[in-house]
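Every protein chain of the complex appears in place save one, which is left out.
Up next, subunit A:
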Amino acid sequence: MHPALQGLITIIVGVGGCVGYFYFSNQFLDRVLFPARGENAGRNINRANQIRPWLFMFPALFALGLYLAYPVFATFWLSLTDRDAGGAFVGLANYIQMAGEPKFWEAMSNNMLWLVIVPAFSTAFGLLAAQLTDRISWGGIAKSLIFMPMAISFVGAAVIWKLVYDTRPAGQDQIGILNAVWLAFDGGSFSVLFLKIVPLLLIAGFAVLMGLAIYQTLRPVLGREKGHGKSHWWAHVLRGVITIAALWMIWLSLGAIVSLFSATLPYGEPQTWLTIPFWNSIFLMVVLVWIQTGFAMVILSAALRGIPEETIEAAVIDGANPFQIFFKIKVPQIMSTIVVVWTTITIVVLKVFDIVFAMTNGQWETQVLANYMYDKLFRANDWGVGSASAMVIMLLVTPILVWNVYNARKETR
């Protein structure tokens, strides 16, 4: 039989089966189980209506249970057994073994770095793009261009960026744009300006921004302003977390400035970008930021449109400048959307696999948890440690997922 015909039949059988299930199960409920006639007609209708939601929910519950809930428990069980011992129960041995591997901790710390950088930059760029494209005539075109990477698969994006980072031996034409740009620098004053001064200013600016964030976060606690209501305990916890994270960022920035000036840059030599430790992870993150910015922009753009125009006009009359309007009137009003976008991207980041797999496969210190899991599970055939790392990923995702769902529900209320 022709494959197209087989596909058609499958579709007909599948869709027909679904329609048939809903139709006949409801018929059975209404006609046979609790018929709406006889002396108990009223009671039967109520009972049938109590059961009906479950009829509709059943296929989804069944499929999710089979393909989602069962694998979670099976994986958990596998993480407690050893393949070499014929699947015998070994307790937490796999976890202990995994904790002893430096590659696992490399993946963990890389994942943490991804976790901070990718959502932060995707959301920030998305917000910036949403705000800047809001009122210009060609904003729609700009938005489509920024959104386009969302349509590319992670592997496709990885291939595109692999070409950007591509290296050819010295003397040949560089086809990678990053190396082509790099070779334009020759160590003269021009290079100093662009590779020392400009990055210095950027990093210093970032550090100042972090300092500002700390000030804004702690201002209500320091009691500089009167009239604020009491805040929740978790607000204090959040303030603490933000402060510590921002302080860490400032520390990193200062370190980066020092190393920027102590480094002697190898001008004129084409670089194999993806083999430079630490920076190669950043280069991989750029790919995901490139993809996720479009997502953040679309959601945040809709949220910005939803802000009542009068509140902005009232702020104009109150004398706020465009920056104050953006940060004190607009951003707080879409804060819950920003949190949802941020956490959604965080979940994507925690599961990131394709980009690392396609570009470096975890070599040169770029390992991440999902790729580590794949390595163990399907290359080393060590289902115990592989499942254990899968459990770690799930443990990291779950709280963010819960927080995300909570916020998304708050949004729709």
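One rule holds in what follows: a contact is a pair of C-beta atoms (placed from the backbone, for glycine too) under 8 Å apart; a residue touches a chain by one contact, two chains touch by 3 or more; residues count from 1.
Please note the rule applied: contacts and distances are computed from a predicted model.
Look at the chain that isn't drawn here: its UniProt entry, checked against "Protein-methionine-sulfoxide reductase catalytic subunit MsrP", "Paraquat-inducible protein A", "Sn-glycerol-3-phosphate ABC transporter ATP-binding protein UgpC" or "SCP-2 sterol transfer family protein", names it "Sn-glycerol-3-phosphate ABC transporter ATP-binding protein UgpC".
Annotation: of A:Ile12, A:Ala263 or A:Met335, A:Met335 touches the absent chain (contact as defined above). For the chain missing from the display, the contacting residue among A:Leu127, A:Ala158, A:Met210 or A:Ala315 is A:Ala315, taking the whole complex into account.
Not every partner is drawn; the one left out touches subunit A at residues 224-230, 308, 310-311, 313-320, 324, 328-329, 332-333, 335.
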